Each structure stands twice: as C-alpha cells, then as structure tokens.
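Working notes, structure below.
In this view, the complex is presented without one of its protein chains, the others remaining in place.
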Amino acid sequence: MKHTIIREKPGIKLQNPILIEGLPGLGSVGKIVVSYLIRQLKAKIFARLYSPFFPYHVLVNKNGSVRLLRGNFYYWKNDAPNGNDIILLTGDSQAQTIEGQYDIANEILTFATDHSVKTIFTIGGYSAPSHEAEPRVVGVATNSKLLKKLTATGVSVSPAGNPIVGTAGLLVGLAKFKHIEAACLLGETVGYIPDPKAARSVVKALLPVLGLKVDLHDLNIEVEKTGRVLEKMRAVEKKIELYEEERRKAEKERMTYIS
Amino acid sequence: MKHTIIREKPGIKLQNPILIEGLPGLGSVGKIVVSYLIRQLKAKIFARLYSPFFPYHVLVNKNGSVRLLRGNFYYWKNDAPNGNDIILLTGDSQAQTIEGQYDIANEILTFATDHSVKTIFTIGGYSAPSHEAEPRVVGVATNSKLLKKLTATGVSVSPAGNPIVGTAGLLVGLAKFKHIEAACLLGETVGYIPDPKAARSVVKALLPVLGLKVDLHDLNIEVEKTGRVLEKMRAVEKKIELYEEERRKAEKERMTYIS
Amino acid sequence: MKHTIIREKPGIKLQNPILIEGLPGLGSVGKIVVSYLIRQLKAKIFARLYSPFFPYHVLVNKNGSVRLLRGNFYYWKNDAPNGNDIILLTGDSQAQTIEGQYDIANEILTFATDHSVKTIFTIGGYSAPSHEAEPRVVGVATNSKLLKKLTATGVSVSPAGNPIVGTAGLLVGLAKFKHIEAACLLGETVGYIPDPKAARSVVKALLPVLGLKVDLHDLNIEVEKTGRVLEKMRAVEKKIELYEEERRKAEKERMTYIS
Partner (left out) sequence: MKHTIIREKPGIKLQNPILIEGLPGLGSVGKIVVSYLIRQLKAKIFARLYSPFFPYHVLVNKNGSVRLLRGNFYYWKNDAPNGNDIILLTGDSQAQTIEGQYDIANEILTFATDHSVKTIFTIGGYSAPSHEAEPRVVGVATNSKLLKKLTATGVSVSPAGNPIVGTAGLLVGLAKFKHIEAACLLGETVGYIPDPKAARSVVKALLPVLGLKVDLHDLNIEVEKTGRVLEKMRAVEKKIELYEEERRKAEKERMTYIS
C-alpha cells in the first residue's frame, strides 16, 4: 500500500446519501457520535480506508488476530420513500502529517462523489472550560441554508476566526471543490477524556436535521458513568491541591523555625 | 486537492503587470503592506491559491461559513497609458514544510509567467532591536538597475550573508529561472507583534518605485494605535522588572535573617 | 536510488518458502532471533534491500570498505521432501518515517509474493518489567489455525489493544492484501540492551512450528554473558541508589544543624 486506498463491498446502491464523519479527536466527540449512530441504526459495513499516513503500527484484536489502522464506512438504508440513506465514517486515527491530512480528506471526498453524496456532516469537539450544564454545540456550514437547519435545532454559529483542525475541518473546506455542501458540528468539551456528554449534545442537535429518531438510553448511561469518573477525578484533584496547600503551610512554618 | 493549485477568475487581461507579494511573517510586515495596498487601490480578487502544504485546519468566517487556508491574488488596473497593472498577493499562511515552500513559490512563479509578469517585489520584515525613529528598509534585487531604483527612494542595500527566509526569499531566488526580475524589501521590526510602523516605511519606499500615490492616513492611525499598545507593553514590562528586583532584594534580606 | 529497491541473486528457486523477519527493535529480539537462525542454518545470501527511508549514513566495514544501510534476505534449502524452504530477513535499521515504514513493508511483501511465500513470521520484543524466570512469548496471527500452531508451542495470545509497532506489525497487517497468512511473535524484554534471553524464548517457540531443530548452545552462552552484564548493571544501580540514600540522609542531618 503506497497510497490511501478505500476498499468497498461491491453492489451497494444508496439513495440520496448523506455522509457523517467522526474520527478520533478532542474528547473523542466525533468518534463517539458516529459510533453510537452506527450501533443504534444497526448500520452495516460499507468500505474501509487504509493509508500510509496513519501511524505505523497494527492493532491486536480480542481473538489474537491483528489489523492495520483504518477508517470504516458504514451504511444505513432509509425505508422512507425518497428518504436519505446515511454513510457513517469513523476509524482508529487521523493522518499523522500535513500532506496525509489533505490526502485522506481528498480520498473521502472522491468516495463521497462516487456515491453521489450531496451533503456531508463532520463532527468534532472544541475545547472549553469545565461546565455543569449541557455542553453547547457550535456549527459552521458551506451555505447559509444548511447553517439555518443547524441553528433551528439549537446549534450556535461558531465564532469567526475559530480554526477547525483535522479531517472534520478539511472535509468541509474541500467539499466545495467537489460541489458538495457540508457542515461541521463541534461539541463543547474539556477534552482530556472521552466525553459522551458532549457527544450526546451533538447527537441531539443532529437527529432532527437528519429527520431521524434514535434511542439515547445507552448514551445516557455512558454520560452518567463518565460523570461519576469525572467527579472522582475532581475529588482527587481537590485532595491533591489540599495536600499541596498543607505542604506549603508546613514549609512556611518550618522556615519561621529556621530563622 | 493533492497539489498546490491556483484558481483564477477567467477573462482578466493585464497590461505590463508587476507582482507584489506579502505573506504572513516577521511583524506581519509583508501582509500589512500588501493588504493596505489592496484596500487603498480597491484592487479586485483575481485568483486563489490552495495547498496541501498549508496547516491542516480551516477558518470560520463571520457568517458561520468556513474556508480553507489560502493565498489571494488581487489585481489593479492602471489607467495611465502604458502604465503597469499590479497583482497583489497575500494570504493566511506560508507552507509548513521545506518542500512545500519550494512548491508554492514555484506555483506563484508559474502564475506570474502565465500573466507575463516581468517584475516581482516581495515584502517582509527583518528583526532588529527596538527603535524610536522611523524603521529602516533594506532591499536586495536580482539586478543592479532594479536595486538602484530602490536605493533612490531611501532603501538601504541589505548586508551580505543575510538569509531571507520563506516565500519572500524563494520567489526572488527562483525568479531568474523564469527570466523575471525581482526585488525584496524588508522593514526593520521588533517582530513579536504586527508592526504597521515597519509596514509604513516599506510602503513609503515602494510607492515612488511603482510611480503610485496612496493615501497613508489609515496606516498612520494604525501606527499610532500600535504605538500606544507598545508603550503600555513596555510600561508593564518595566513594572514586572521592578517587582522582580524587589523580590530579589527581599530574598537577600531574608537570607541575612537566616544567617 | 529514489525508491526502496531489492536486488536479488538470480536463479534461486525455493520450495514452499516461509519468510521470517526480524529487524532492529525493542531489545533487538527480532534481529537476534533471525541472525541466530541464519548462522545455525548456514543460510545463504539471497537479496538485499536498500531504501531512501533508512538513515542517511553509511557503515564502515572491518576492512575499511563502506556500505549503505540495508536489509538482508537469506535463504535456507530444506532437504526434506515437500518441506518448507526458509527466507530469513534482518538488517541494519527500520525506516525513519511513516511513509517509509509502509513503503518498505510493501516492498518486502512484493518480494514475498514474487517468491510464492504463503506464510510469514515476524519477530519483535514487547516491553515488560524485569523478570527472573524465562521470558514469555506472545503472538498474533491473521488466522486462528496459525495462531493455534503458536499456542501449541507455549506462545500466549497477545492481549487485545496491544499495538505492534514497525515492520513486524505492518507486515502482518498488510499481508492479507497479498493473500499471505502471517503471525507475529514478541518476546518479553526489559528492552534497553540487546536481549538474547528474550530471543531464546522466541526461538524455542518458533522451532517446533517450523518443524526444525537448531543447536541452542551458542545462544545459551550469549544469554549467560548478558545475564552477567545485567547483574553487574543491577549491582551498580543498587550502589547508586545507596549513595543517593546516604546523601539524602546527610542533607537531612545538615538541615538539623542549620535549624
């Protein structure tokens, strides 16, 4: 393999497909969102993307088999007449070099064009200080009509100047060269652990845009679990701070004895 | 997009065009100069340069739309008979790798050749300690006739051995392979914030060479604003130094108590 | 040389060949295993791999001659009727870039295909804390039948999620694109010095899978030597720790005098 390649199952015909991309990134928001939709929609494997721009290691599976890092395209057939079928893309990694990032985004768009995709949604996270309430979702789009569809479901327009890094950004930026409309949804996250709460906010905003309903029960459970983990982490952090404080006091005290 | 590409508006014919380049760099001198000329000359968009060697993020616009990093070519029509039309190039970024730097400079020169450009001016900053008076401008050129035109308007000849980094340098170095004459003007700058004062010096030196007059009022305002900001920064820096000094004294004092 | 190339001795025909790869890596386990098999089997030089992705230096030989970094393929003819001939690959270095890693793995697989290789074993080390007993060997394989052959000789199945870095991993991951079955054996090693003990564990596990017998005497000697070196290193480390301890005590004592 010397170039990025996409190997697809032959014979799959989709109707007005929409592509939704979510690769690993800040707070794993994109990957959690797309993986959740794949599970809930029982989407089926469609194609796999391999690239010499992914890290040069392989992953061991549960049964002792082994595989390259890859991107996975899934598809979901919409039963509604004239409804949009959905292609879902997630994977193990993003490209490791600048040229690789552009190369992989390009291959994804060629794949999208080959399957007559007219709309792309990319998902990611954006860094924001810790919060208690529901994380916000900000969005951008290649045209104002698409952006309005997002804001109608509670998405805020992203502030100007904000850079959107990686595949989620490049796909939207490059889409117009292929005459594909595209939007990016970013969930607010503290970012240092996988953040299902940010992902849930994105899912809630995205579903009405897609005209879909998906059970959120399992995602809610994930949010609660992570919430408890985060609570414990914060408790430990506070404890550490307290000890630091006490240590500093003790040192000050010792200093008075010395003098 | 796998290579650097330039997409131009069709049907634009220019007369004896001169290309002026100023991309982001030290003190943003090049970008400020070219952006100012674009605004004052009311130059119109001509072409856009996209490259897989730019950073792999996109930028969010004010209206929630999104775009790739790019270079922008503008053009200005000279009403004078046999006068030089002007192509102005600025943009968001320089290439991120060595090969990218050469690749983009090459594409710019191919574009220049396609439009019969015979002369190129590139603009940048060079680092020099803080100064109160007017920043100097140093220059180099591919031939002595062009260099004399610069020195006649107050530009100093750059000292030998001085390396000129990035697109501003490579364009001049590569121009001779395309039989284009080229010069580079570098404004003296402290470099750590955008420096309109250095840019103004370059504009003042460049205008007579181009036989152009441009109102400097808005640039003067920028210079004053930045001057006030710099003054405040220097005041704060002095304050910090003072506190450091006091802290050091206090530590010395404590030391005498300990012994 | 602008691409990875393999130069082979012409006219060598092999029967049902198996490829065993062991390049430099953690604890040099792969290189030690394959080099030992080459010596013991008296394997002959078959082909050499050169690559612009290796480090850009050359190596001086004993007689003052000089050579590029390279990979070396050796072959061993199996006298048994319908037995497997063996191709052994080791070398000076792995590729220095991501693209280089994929490129070299690809060239090795093309070579394997050209010689009708149906099975590949790759050898490496995996990092584990210091141990006294025999180092463990973990393995993965592209199919469960091959994996069972490994576990039957004492190899443990690698835990899921374990990344296998470099050529040993990529060859196994890329093999299925060429319809070649492949397995990777990793010897447990502390990793910071060449580790013949880990290599011996791998050799012991690999030989019955290959249906081969090889004298282990010289390897046993290496293990003993390294054992003694490691013992001395540990003794010195303990001494250093002791001195550190004493120094800390002395400092504490001085502190009591100060106060």
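Note that the chains are named A, B and C in the order they appear, and that numbering of residues resets to 1 at the start of each chain.
The rule we apply is simple: a contact is a pair of C-beta atoms (placed from the backbone, for glycine too) under 8 Å apart; a residue touches a chain by one contact, two chains touch by 3 or more.
Every value quoted in this text rests on a predicted model; they were computed, and no experiment measured them.
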item: Among the chains presented, those that the missing one touches; value: B, C
item: Residue of B:V117, B:V140 or B:V190 in touch with the missing chain, whole complex considered; value: B:V140
item: Residue of B:M1, B:A128 or B:L174 in touch with the missing chain, whole complex considered; value: B:L174
item: Residues of subunit C in contact with the chain not shown; value: 1-2, 52-68, 96-97, 100, 254, 257-258
item: Sites on subunit B contacted by the missing partner chain, in the whole complex; value: 95, 98-99, 101-103, 106, 139-144, 147, 157-166, 169-170, 172-174, 177, 184, 258-259
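Everything below uses one rule, namely that only the chains that are shown with their structure count from here on.
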item: Topology of the chain contact graph, where touching chains are joined (line, ring, star, complete, other); value: line
item: Turn needed to bring subunit A onto subunit B - CA fit, degrees, nearest 5; value: 90
item: Intercentroid distance (Cα basis), subunit C paired with subunit B, Å; value: 52
item: Rounded Å distance, subunit A centre to subunit C centre (Cα mean); value: 37
item: Junction residues of subunit C - those touching two or more other chains; value: none
